[in-house]
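Of the protein chains in this complex, one is absent; all others appear in place.
Should a chain be cited, it is by its letter among A and B, assigned in written order, with residues numbered from 1 in that chain.
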Amino acid sequence: MDLLNALVAFANFVVVPATAYGAQLALGALGVTLIYGVLRFSNFAHGETMSFGAMVVVLVTTLFQSWGISLGPLPTALLALPFGILATAILLLTTDKVVYKFYRRVKAAPVMLVIVSTGVMFVMNGAVRMIIGTDDRRFADGERFLISARDFKTMTGLSEGLAIRTTQVITVVVAMITVAALFWFLNKTRTGKSMRAYSDNEDLALLSGINPERVVKITWLLVAALATIAGALYGLDKSYKPLIFQQLLLPVFAAAIVGGIGNPLGAIAGGFVIAFSEVTLTYAFKKVVTYLGPDSWAPDGLVQLLSTDYKFAVSFAILIIVLLFKPTGLFKGQSI
Amino acid sequence: MSFLHANEMRGGYGSGADILHGCTLTVQKGEIAVIVGPNGAGKSTAMKAVFGMLNLREGHVHLDGEDITGLTPQERVYKGMGFVPQTHNIFPTMTVRENLEMGAFIRNDDIEPTIQQVYELFPAVYEKRNQNAGELSGGQRQQVAVGRALMTQPKLLMLDEPTAGVSPIVMDELFDRIIEVAKTGISILMVEQNARQALEIADKGYVLVQGANAYTDTGANLLADPEVRRTFLGG
Partner (left out) sequence: MTQSRAPLYFLIMALLILAVGVFQSWNSALSILNMGLISAIMALGVNLQWGYAGLFNVGVMGFVALGGLAVVLTSMSPVSAAWSAGGVRMIISLAVGIATIVIAIMAYPRLPKGRIRGFGLAAILLVGLWAFRSLFDPAVAAIEAIDPAVTGYLGGLGLPVILAWPVGALLAAGAAWLVAKTALGLRSDYLAIATLGIAEIIIAVLKNEDWLSRGVKNVNGLPRPVPYEIDLQGAEWFVSLCAKFGFDPVSSSTIFVKLLYAGFFLAVIIIIVTAMELALKSPWGRMMRAIRDNEVAAEAMGKDVTGRHLQIFVLGAAIIGFAGAMMTTLDGQLTPTAYQPLRYTFLVWVMVIVGGSGNNWGAVLGGMLIWFLWIEVEPIGGFIVNSLTAGLEDGSPIKSGLLDRLAYMRYLTMGIILLVVLRFSPRGLLPEK
């Protein structure tokens, strides 16, 4: 029985990675939920938007690195982030003008906009691959660990190590700053409130003199920032690979719906619900169980509920359960 | 000319059939005008026509002597019209105070005095100011909705069935508030299902039948008119 080591192992393999992943999903889901709230459709191009933003960050980071610019222990990518956001903002505003605006004018059904967004997804996907190719790219530099497993062991004298990577801490810190800024904007500024008003009741917002095109524009700007930050953080934490973002679409959607689509607070909660469920259910608990039980108890198998290959199944199962029992999500979102 | 003068309005929604067949509405300053009539008479449509939500084929709308027939609803808000829709008339996930702030979105001056006025007019709104509007009771929501419309400091306030779906006690309370609003000099044009009670507080009543004026008189006279009583007020 070794409770402390078991806890450390659990923290190391479940809590820390799931927290970082949850923050990335939450930022992604916030983008989906904002688009849903204001433009009223599920944006299937959101994964590719994240990919595009992250791509620009990768390219600018490489450029800065070649110029010898760096942030010391912090990754250079943080410096490149504003450029990624800017490029994504231009992309999204252009897309809105060229593509989506027309469908707003003719008041197309939401499902039409969903299909249109899959066309946008195709274009963005092709564009990203044409610009950067399909290779895996690592672009994290600076200090690799905040606490390495070895330091932790010497510090605490435990046999189990707890490693916290710089990218994980940066993910959480940047996500917290982003979310705080977003909520300040939505709840305290006149423009942010007008966005919420438009999302709440479009007709009344029009009667109140709120300009819908301005609200839409600001929404895309926010989405550009959220998507780029989410994509770049995900890429920093793992690596940048264009094809991975398509697969992120399902957990991101699941997070938004689980939390209650259209509800920003719900998107954050949903992100962490999905991330923790995914990591916990696919983690092999052999080590933790071995620490907890007497020596003779050591299990033969991995004590893994689900193979990591089925992590999508976790998002999917949670999504289905929520749809069956609480279609409006954990926090009340827009249902119909 | 009266403060609001909507003359001989004809028209319908989109390219559909006409609903209004020559309907005239006038409201004086600080006056309460009530539109009543049977179901499908075009009461709400008449009010929406005044607010510019449907295209008029014929007729004109004048506000304070100015012809506003060609203006969009938003432009009419700038001209001093306030409109409270029958349903979906609040921002449910925003606080009551934020609802008022959004009502004043077009204003660039200090809105604090107006918020205080609304609070004074509607103590319930003040009490619930930090609560989400969607969590309030029906009568309270209607007060928030009226308060929101007052935030633009309108000269004419239009209410589409403000007492639909509320209890009689709440209805009396709402009517009292509306009288208070009128006393501040705001003209009120209101569509009502509860004809009898509404005519009691009305300076002027319009009975609409099939999109045209059937009877027009003071509220008291209409209530006293045996013909109106028999046909529209159920004896």
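In the analysis below, contacts are C-beta pairs under 8 Å (C-beta built on N, C-alpha and C of every residue); 3 or more make two chains touch, one makes a residue touch a chain.
These figures come from a predicted structure and were not determined experimentally.
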| item | value |
| --- | --- |
| Missing chain: touched chains present in the view | A |
| Touch with the omitted chain, as defined above, among A:I90, A:M155 or A:L323 | A:L323 |
| Of A:N5, A:Q24 or A:S42, the residue in touch with the unshown chain | A:S42 |
| Option touching the unshown chain, where A:L71, A:I90 or A:I115 are the choices | A:I115 |
| Chain A, residues in touch with the chain not shown (by the definition above) | 41-42, 44, 99, 102, 110-112, 114-116, 118-127, 129-130, 133, 246-247, 249-250, 253-254, 257, 301, 305, 307, 309-310, 312-313, 315-316, 319-320, 323-324, 327, 335-336 |
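Definition applied: only the chains that are shown with their structure count from here on.
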| item | value |
| --- | --- |
| Contact footprint of chain B on chain A as seen in their complex | 190, 193-194, 196-197, 200-201, 203-210, 263 |
| Partner chain A, residues of chain B touching it in the complex | 73-74, 77-78, 83, 85, 88-94, 98, 101-103, 105-106, 148, 152 |
